[in-house]
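Removed from the display is one protein chain of the complex; every other protein chain stays in position.
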Amino acid sequence: MSRPRVSGLFVYTILVFAFLFAPIALVVLFSFNKTAALTFPFHGFSLRWYRAVLNSPLYRDAIVASLRVAVITVVVVVVVGTLAGIGVTRYDFRGRGIVRLFLLFPGALPGLFVGIALLSFFVQTKVTLSLWTVTVGHFVYVLPYFFLVVTSRLQRFDYVLEEAARDLGAGPWATLRRVTLPLIAPSLIAGALVVFSLSWDEVFITFFTIGAQNTLPLVIYSTVKQSVDPSVNAISTLLLAGSLVFVLSVRRLVVDLQQ
Amino acid sequence: MTAAAAASGQLGSINLGARRRRRIAVVLLVGPALLVVGGALLVPALNLLVQSFMESSGYGQITYHFTFSNYTAALQDPVYRKVAWHSFGLGALAALICVAAGYPAAYFITFRLRRGRNLALFLVVVSLFTSYLVRLYAWYTILGGHGIVNTALIRLGVVSHPLLFLLFSRTAVLIAFVNVFLPYSVLMLTSSMQNIRPDVLENARDLGAGPLRTFSRIVLPLSMTGAIGAFAYTFILTSGDYITPSLLGGTSSTSLANIVSDEFVALGNRPAGAAISFVMLTVFFLVYLGLTRLDRFKGF
Partner (left out) sequence: MTYESSPAMRFTRQQLLRRSLAGGAAIGLAPSFLDRLGTGTAGAAISRADAAAINFFSWQGYDLLDEPAMKAWRKRNHVTVHSTYVNTHNDITAKFTAGGGKGIYNLSTYEAGYGPFYVGLGIPAPIDLSRVPNFKNAHPLFRTGAIAKKWWNFKGHQWALPFTWGIQAINYASDKIKPPASYRDLLKPEFKGKFGVTDDPVAAIVIGAHAVGVFRADSLYTPAQLKKIIAFWAALKKNARLIVPLYGNMADLFASGEIVAATPGWAAVNSFAAAKGDKAVKHTVPKEGSATFCDAFMIPNGAKNTDAVYAYINQAFSLEAQAQEAESLVQAAVCPKAVPLMNKATRALYPYGKLVEILTKSAPLEVIPNNVPKGYATFADWNKAWERFKA
């Protein structure tokens, strides 16, 4: 059966990808620029920015700090958010709507607002500002988005499978572990990646809740005050490469699960 | 949903022990999330809510004297209104474009790709991992007066002078927004479209439905949650965005997030900043409510 529309959709999708990757391609290109220019004309190839980044304690520390915060945020959010999502979609209890709204509302607040609110909380509870307070801030900020992903997936969840498991004698937690979680895992992974990228780029909450440290987006954002140079491109390219490796290994997991 | 309701209903009516177990389960499941959000954010947010009804008396200082003036200013000040109109409008437009432009790609990835599907999704996800700010700079090179697009257009003879409105304008901000948020939309749409069984689509085609009808009657309603999620996510994050408008907006570089930042940081006026934030929150909430109504939409 002929499908003339395939070629149209295919071309369209290719164009979409081209559009998505155009800025990224330029980021990678300029990471190799000989001068500090971030715009055309391109002055020739050089690895100086990679050397600068890998030799710079400022960038290294900032990357490490960002990674720590992002990884911990993701892990905690995935666990806590999935549990909360299951609780809210599977069980009908009084106040469910309010709980749902309560877990979603921080996502609709400006980052600056959340940052200042959290800072006043930490000041009043006399908690020293550090990367841990930043992590709390990121957690509060990204939870609504992960929660949205989990609940929307669970709302389409076919409970027949859970019922089948229970009919076969599995208790609720076993059902959770063996049936529910593997089936919603792709959405959880997608949500985790979204949350990671949100935490990775977060600037405003971080600024207010951080102590005498720096995260990568803070450094990048503050270098704009003086002068951005392709060091930031080099970092981005390095991290892109790192995330490629990471997503590749996760992808295999997704493929396995879908089988 | 009905299966779940039936299941939990059945569970609930079995015996009191089961009901208590259910309650414990709920507390254990939902508790941690509530604890952190409630503990860390609720009290200070309520505090700021109270302060939004007070008067500011200098940088960081508040006189505890009840007033609506912060809210009336937030809602009536012509400058705030203008900025809000542009921020929300641009956000809504970006969200609409992301959903509309994301659909064909998501459809293709879900139904037309078999072996390439994971690769395609993987590529989409990878595009999320370049730092946001760094990606914004790339637009100077693409849209600038001596940039890629203009150079190409001039070389091809389409225009004789570079199109300056492409960069440092609301158009540039819109393009950048769509570029950043399209991956999220494609991901969410794909995720919800995977719920549609391909044989349903085949049946529709066999019954003579054209592509538009198939889309509006089957695909759209069944993927509505994904579309709503994508729209809400894009709308909220773009309307409240600070960096893209300031870097790419040219002379229209002020956004609502800018105004909130000015109030809190430059003016130290927490009541005003809090009031505007809560007004934004209300707008987002109303939009989200409206969107969830759409969830019941069953097709044209």
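Letters A and B mark the chains as written, and numbering starts fresh at 1 in each.
Definition applied: a residue touches a chain if its C-beta (ideal position, glycine included) is under 8 Å from a C-beta of that chain, and two chains touch if they have at least 3 such contacts.
Worth saying up front: this structure is predicted, and the values here are computed from it rather than measured.
Participant: Of A:53, A:77, A:119 or A:154, which residue touches the hidden chain?
Facilitator: Once the missing chain is taken into account, the touching residue is A:119.
Participant: Any idea which of B:107, B:140, B:181 or B:233 touches the chain not displayed?
Facilitator: B:140
Participant: Could you please point out the subunit A residues that touch the chain left off the display?
Facilitator: Residues touching the hidden chain, for subunit A, are 35-41, 43, 57-58, 60-65, 67-68, 71-72, 75, 116, 119-120, 122-123, 128-131, 161, 164-165, 168, 170, 177-179, 181-182, 185, 207-214, 218-219, 221-229, 253, 256-257, 259.
Participant: Please give every residue of subunit B in contact with the chain that is not shown.
Facilitator: 59-60, 79, 82-83, 137, 140-141, 144-147, 164, 167-168, 246-247, 249-251, 253-254, 258-259, 262, 264-269
Definition applied: only the chains that are shown with their structure count from here on.
Participant: Averaging over Cα atoms per chain, report the distance between subunit A and subunit B in Å.
Facilitator: Inter-chain centre distance comes to 15 Å.
Participant: Where on subunit A is subunit B touching in the complex?
Facilitator: 5-6, 9-10, 12-13, 16-17, 19-24, 26-27, 30, 38-40, 80-81, 83-84, 86-93, 99, 102-114, 116-118, 120-121, 136-137, 139-140, 143, 145, 147-149, 152-153, 155-160, 162-163, 172, 186-187, 190, 193-194, 197, 200-201, 203-204, 216-217, 220-221, 224, 228, 232-233, 235-236, 239-240, 243-244, 247-248, 251, 254-255
Participant: Using the touch rule from the top, collect the residues of subunit B that touch subunit A in their complex.
Facilitator: That would be residues 1, 3-5, 7-9, 22-23, 25-26, 28-30, 32-34, 36-38, 40-45, 47-48, 101, 104-105, 107-109, 112, 118, 120, 122-142, 144, 146-148, 179, 182-184, 186-188, 191-192, 195, 211, 225-226, 229, 232-233, 236, 240, 242-243, 256-257, 260-261, 264-265, 270, 273-274, 277, 280-281, 284-285, 288 of subunit B.
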